[in-house]
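Every protein chain of the complex appears in place save one, which is left out.
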Amino acid sequence: MTAASLDTTAKTSAERGALARARLLRGLLPALSLALVLLAIAWLNPRAISYFGFSLMLNLAIPIALATIAQMFVIAGNELDLSIGTFVGFVGCVTATWLKDAPLIGVVILLGSIGVYALLGALIHLRNLPSIVVTLGMSFVWQGLAILVLPKPGGKAPDWLLGLMAFKPPFIPFPIIAALLIGLIVHFGLMRTSYGVILRGSGGNPAALGRAGWSLLKTKIVLFALAGLFGVLSGMALIGITTSADANIGNGYTLLAIAGVILGGGEFVGGRVSPIGAVIGALTLALAASPLLTFMHIPPDWQVAANGAILIIVLAARVLISRKER
Amino acid sequence: MTSVKSLLTKPWIWSFLGALLVWLATIAFTGGYGAGGMVTAALSLAVFTVIVGVGQMFVITLGPGNVDLSLPANIGLASAVAMKVMDGNDSMIVVGLLAALACGAAVGAANYLLIWALRIPPIIATLSASFIIQSIDISYGRGLQIKPPPGFADFANWQILGIPVLAILTVLFTIGAAIALQRMIYGRSVLAIGQNIRAAWLAGVNVGRIRFLTYTLSGALGGIDGALLAGYFRGANVDIGNEYLLASIAVVVIGGTSVAGGKANVPGVWGAALFLVLLLTMLNTFGVSAGVRLLLTGLIIVGVITAAGGQKALR
Partner (left out) sequence: MPEGNADIIRLNGAEKHFGAVRALGGVDFHVGPGECVGLVGHNGAGKSTLMHMVAGTSTPDSGQIGVHGKVEDKYSVSRAQQLGIRCVFQELSLCPNLSVAENTRINHASLRGLGWRRKAAELIAAKLDEIFPGHSISASDIVGDLSIGRRQMVEVARAFTVIQDRLDLVILDEPTSSLDAHTAGQLLAFVRRFVAGGKSCILISHVLGEVLRNADRIVVMRDGKVVVTDAADAFDRDRLVTAMGGAEARQKIAAEVAAAKPGASPLRVRARPTAQKDGTDLVACAGEIIGLAGLAGHGQTDLLLAIFAAASRARTGIEVTAPVALVAGDRQSDGIFPQWSIAQNIGIRSLARLRNGLLISPQREAELAQFWQKKIGIRTPDMNNNIFSLSGGNQQKALFARALGSDAQIVLMDDPMRGVDIGTKLEVYDLVREEAGRGRTFLWYTTETEELDNCDHIYVFKNGRIVANLRRDELTEEKIIQSSFGDAA
């Protein structure tokens, strides 16, 4: 008996070791892909690896990271938001107009739009609707509203926002600090707090959560409201950088945000998401699409392809790792 | 009376009724002026949505999670390929069309290859594919100012008695698609997979092959659509397909196809495409701004899906 149980513990510890290694590898994959992209940039143009180079390359990293976090909350609940890009554009237009000219009304509009997101979560849960179609419709709505708010490109960001986004801390470029901060705050909120567990559980095994007495309606509302909140932050950050707005300014963010979540180790179903991974994924995509690449022998034509290729390579690597786990 | 009743139970009738209503509202506003021209214009524009809509419909019918997000990039690339191959030369029209078709089919096949090999959801597979296709298109079609051959442009804009020939051909094509859906092994298999993929496998359906064919078909239709668009608008450009991502999904949903899969509706795609185009015409006629137009389009999509609601599958 003793011999047998000794034997099993020995075997299981080896088994656990292999499993832990594979898990570690899976967890490090987003960071590895970021490192790989950085290496490629350093190889192509060593001068890019500098305070100035990073500030330039990661110019748009903050809004992309925030939009990715917004998408991540929706994906954590097994849904998908196809409207986050146009929502970011709408927020941008409001920021460049109302928020500057009549701050109080601007704040009310932005809070109201977060409320709309919460209502969408409720609608999707109560009517059991496919989120893809609902958010697809909403993407038209946000774009329409954006054009109504700002028919022609223009407007101006509030000065305090411009000041904030132009912040130049010593040694480490602002985008990196900000991204780190965003990742850590959301990580704490979603991965460490007791209600964060319930939110993630609602994606992992909704039936079990319901059986334990939690309201799935509430979790869905909270997840969508958080998505709205981070969408608002993303739109404001974007305008803080670009200084003026355009109704189409956020359109590309829908697909970028989905790609960022997946790059960061998130999965479409099962509540498996990682805030820090998502931020790293967003940084990777921001780098791969950064304007600086134009100055290094990469034709601008292929920047989008770089995003697609990174996505496919990372997913392929993930398949290989999970095969090893079996 | 009973025939009217049975007609009202068809899910596609509502999109046609909607289109009719919008058209009537518009000509009431204009006092009957331009009623015929409006229909002609609506038919010409709806064609392009219908062609990709049918492809998207087959994909969506495969069940939850199945959607082709690579259509815009695919349309853009195929339009460039067609224009380059035709090279303004009337004798190359057929070759150019075939090239666009092959290009689209290759994109579709690549999509399924990604889904199958990486075991990832179709949304992500077609999304990453579209990033790459977009770049190929930008690189391949850069500075492309090649006009379509005059014969092809004329063909794409050809009308007989105010009816666009392309629309007639597309009607024939959609009839074929409807027959394929209901009366061919392929269509039946798609419907079976969409209702219950496991039951379909256990009933002897070759699930892998049918899914492959469906994604390839959707790609091929995107390709041919790209070539026709370039002919109609007399030139290819990278953004030519952009509006067809949302439009293709929207016409499928409004047309009465179930987003949960397993229930498709070909006539509804036509109705919904006409409805969307006429809606735009109406709002333009009313002098409504672009913002209100988009806003209403979005609200209508959300409204339709909420009314149809409660059909999401569990997976």
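Labels for the chains are A and B, by order of writing; each one numbers its residues from 1.
Basically, a residue touches a chain if its C-beta (ideal position, glycine included) is under 8 Å from a C-beta of that chain, and two chains touch if they have at least 3 such contacts.
As the structure is a prediction and not an experimental result, all values here were calculated from the model.
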| item | value |
| --- | --- |
| Full-complex contact with the absent chain, from A:Lys152, A:Lys168 or A:Arg192 | A:Arg192 |
| Positions on chain A where the hidden chain makes contact | 1, 4-5, 8-9, 12-13, 16, 19, 23, 192, 194-195, 197-198, 200-201, 203-205, 207-209, 211-214, 270-272 |
| Residues from chain B at the interface with the omitted partner, ascending | 179, 183-185, 188-189, 191-192, 195-196, 198-200, 202-206, 262-263 |
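Quick note on the criterion: only the chains that are shown with their structure count from here on.
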| item | value |
| --- | --- |
| Interchain centroid distance [CA atoms averaged], chain A/chain B, Å | 30 |
| In the complex, chain B residues that touch chain A | 64-65, 67, 69, 114, 117-121, 123-124, 127-132, 134-136, 138-139, 142, 246, 249-250, 253, 259-260, 289-302, 305-306, 309-312 |
| Of chain A, residues touching chain B in the complex | 80, 123, 127-130, 132-134, 136-149, 151, 247, 255, 258-259, 262, 268, 299-309, 311-312, 315-316, 319 |
